[in-house]
Structure formats: C-alpha cells, structure tokens
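Selected chains from the complex are presented in situ; the others are not included.
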Amino acid sequence: MENSKRFDIQNIRSQFPALHQQVYNKPLVYLDNAATTQKPQIVIDRLKTWYEMENSNIHRGVHYLSQQGTVAFESARKTVSTFLNTKFTHEIIFTKGTTDSINLLASSLGKLLVNEGDAVLVSGMEHHSNFVPWQQLCIERKANFLVVGITGTGEIDIEQYKLLLEKRPKIISIAHISNVLGIINPIEEMIRLAHNYDIPVVIDGAQSVCHQKIDVQQLDCDFFAFSGHKMYAPMGVGVLYGKEKWLNAMPPYQFGGEMVSQVSRQETTFNELPFKFEAGTPNIGAVLGLETAIQFIESVGIEQIAVHEEKLIRYALKKLQEIDRLRFIGNALKQASVISFLIGDIHPYDLGMIIDKLGIAIRTGHHCAQPVMEYFGIHGTMRVSFAMYNTFEEIDTFVAAVKKAALMLE
Amino acid sequence: MTIEQTQQQIIDEFSMFDDWMDKYNFLIEMGKDCPLIETQYKTNNYLINGCQSRVWLHASYDGKQISFSADSDAVITKGIVNLLIRVFNDHTPEEILASDTAFLDKIGLKEHLSPTRSNGLLSMVKQMKLYAQVYQLKSIQQSHD
C-alpha cells in the first residue's frame, strides 16, 4: 500500500523554501541534514497560524484560546504517540531536544537507579549528548562508566557488549544510528540481551526517527529520545518516550508550572504523567509544528523516504569511491543517511571551506563525537547526510566539487 | 424515564436557549436543585479535586438502583454535576455502565468534560461509572451467595 505511492521528488522539493536559494551565486546543495533538516512550508505555516490566530498559554486557562490551545497541544501528543506506536499517550514527554531528553534521564533515572559502585553502559560511537551526561553522572555517583568499543568497520563490538552485560550496568544508552558513521546499530538484539538482565535501555533516536519507521513497542526499548529540528520540525522541541512504569517511578527533573500539583511551604506533590516531566510553559507552537512535520512525513510515507534515501546513499558511496585516496570512516553494511570520509591527508576544514564556496553545505570536524574519532585515530571527518529532498544530481554536483577541491589541496 | 429519555429531555430544555448567557443562567439554576451531599460526606474522602473547582460525590445503592448526591464550590460546575445526576440517578449499575454522556456535546457543554478542563467533572463521571461497577460486582456476588 505504502509502496504504491509515487515518490515525487520535485513536488517534495518544491515544498521546502530554503532549498531554493543561492549561496555565492551557486544553487545551494544542502547536505548537512544530520545537523538539522530544512522545513516544509506547511510546518512554517503552522507556526505562523499559531502565533497569528491561536497563541495563548495552555492548561488551567478558562478562556477560549487557552482551551483550544490545550486541546491542540494534547492532540499533538497523541499524534506523536501514534507515530511511535507507544502504549499510552502519556508516555510522550515534550522536551527541548535530544540533549534535554537525555539529560533529563541521566538526572532522573540516574537518581532512581545509579549508586556508588554501580555501572552505566554506552558505546564508543555516541554523540557527546549521549556520552557526557552519563559520564558525568558516573563521576558524581562514583559509578563505573562502561564504554563498549567499536570495530574497524565502525560497528559496536557485540561480543564485548555481552561481556560488559555481565557487569550488570544499571542503565544502557545507545544511539540507534551513529551521527558520524551512519551505522544502524543492532538495537533489537542489544535490547533483548539487556532485558535478559532486566536492564533498561535508552535509545538515542536523533538520527533515526525521520529515516525509518519506529515502533517502540516492537523495539521494546525503555526510552527513546529525539529532536524535532532533525525531522523537518521547528527547533526548540524534542521528545522523550518512556515506558509508563519507568516514568512513574522516576523523580521529576525540573520543577515549576504545570508539573506541580500541591505546594505547601514544607513539601510539594507532583502532577501525574506526562505533566510531571513538563515544567514551565512548553514550546506550544513548536509542538504543533512537530505534529505537522509528522503528518507531512506520513503523507510522503516513511517507507518511501527510506527507500529513496537508501538509493541516495548507495549512489553517493559509489560515486565517492571514484575519488583517489578517498577512504570511508565506518564501513558497515547497514548504513543510513550519513557518510563520513577522508581524502589522503587533506584537512576536512580545508575541503569544507572550498566546497562551501561552490554552494555545497557539508559538515566537517568531530561532529560532537570525539570518542569515535579516537577509535579511528583521527581529528575529524567530512560528513554528508541526506534527507528526503536530496537528489542524485545534487550528489553529482557534490562529488564534482569534492574532486575539484581535492585537486587544489593535493 | 430511561437514561436516554432524560438526556433527550435536557437537550430539549437547552434547545430554547440561543445565547450563552441564558444557558449559563439555566445551569446556575440547575445547580440550586442539585441533590446535596450530606455534610458528613463532604470530606476529602469524597472530594474530586480539579485544579479550578472541586466536586464532592456520594453514591448509595438499594440493591437495585444507585442514587447520587454531590456538591461543588463553583456554581456552574454544580449545574453540570446536577445534569449528570439527573441523567444517571435511580438507575441500575448495568444501565449506567451502558450509557454515555453524549448529550453534553449536543447542548454545547462537551468541553466541560474535556481532560483539559481541570474542573473535576471528567473525574466525576469516571467516579460515577466506578460506583456502578463496584455495585454491579456486589450484586453479582450476592446473587451467587
């Protein structure tokens, strides 16, 4: 059914105003999607309508705008819940972004589970946002910070993972897809293995949620975190999914506003889920924008998007291989939407700066993942990352630019 | 009257008003007729805590039918409370469990039962159904004794 839909790339592109601009008199080729995606007009318009016609503060207001806003906000929660196939709508917590979601967990789940001498496990390919919060928690609690290594092809070392499970970490937190390597980790298997020991698993879904269908009940992950701005939605909103039993057991993270139930001088009781974890005025407009982005993704079809992006990445890998002295960083079979590479000993910054002048936006550097750089003994990479609106022609332009820059820098 | 009949009666009553003020005036009047909860029950045990208004609800069962009494600190809430009591009062647990509150939609008061209205009304309806469930169980058990 999904597969019978036509994937009309020109129609899709036409809905993203930011793609149709020139930089340095060259048409923009935007290949920095892992950093943030562009937004379809419909999402931008949702923000506009909110602020022009609906804006108000929600929850507890008796007046019309406030009531309507509350209904809209809670229905957006329902949309996210359906998108991820959560068991309960109140398992969806709105945050500022992935980093906020994971910091919430490191604080709150950390308080619940991690004491002196305990351990927390992450992988060596994590984004700093899924590495440093757990590391700092372990330092604070005098707990062991376990980092499962990665192999030469950039995959998580599953044998080592199994050994580390014997140390019974209290929490495991793993990226679904690496933002540097593009590698899709075998999280189903990792979750299953962890659950044999009743260890809860957090999935950092920042790089996966808009590239493949996520079903949290099927994955059986305990938590799933992502950012709106990496999935065609506005900035300033993210999601933390958590299984009800965990969210109920965890202490609140921030205090104030709707998350409070009763306050006296001596003590405070807290509101029920999901409000317990939503202190302060939420970013209502952006939450509605996120809902629209999800509807947009679904109208295109997430499977269609995955197929298109798979074609793009195969094509790009093939074309890049033509380049002399080019090597890929990370080389696993299961790779999605992200490619990291180096050419000879050309500095990524040099290459990035030159192709920028040719209109091509890629990212260079360590991509907030220094541990992974350490594994490969490098300082940084050049990274291209795709979204639903990228084309084969853009890849051609990009590869031609890289060749030109590489010649200059040889 | 069946539950449906009472609901229809209320819909008819409200059909006379085409102005919100008249509706609210009527609700305020309704509030005054609410079968008041006895003072001994007007305690935290019987309190349904909305953030904006509070509702106290009590139920009793004569082995066949349930009757409710209630109160609220907000008179409009109390009016709606009374509408709900009129509808469900003196019916069997089965009848109560089989019915809904769709009539509120038809008279334009549905929003008062939305989870986003922190007035205690939604919880009150849940509580009424819960009473019905408990009494149903009781009578099944008794009939098995």
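Residue numbering begins at 1 within each chain, and the chains themselves are lettered A and B in the order written.
Here, a residue touches a chain if its C-beta (ideal position, glycine included) is under 8 Å from a C-beta of that chain, and two chains touch if they have at least 3 such contacts.
None of these values were measured; they are calculated from a predicted model.
**Q** Give the stoichiometry of the complete complex as a formula in the chain labels shown, bearing in mind that each kind of chain is drawn only once.
**A** Beyond the single copies shown, the full file gives A x2, B x2.
Just so it is clear, only the chains that are shown with their structure count from here on.
**Q** Which residues of chain B touch chain A in the complex?
**A** These residues of chain B touch chain A: 51-52, 111, 114-118.
**Q** If you look only at chain A, which of its residues touch chain B in the complex?
**A** Those in contact with chain B are residues 58-60, 62, 67, 70-71, 74.
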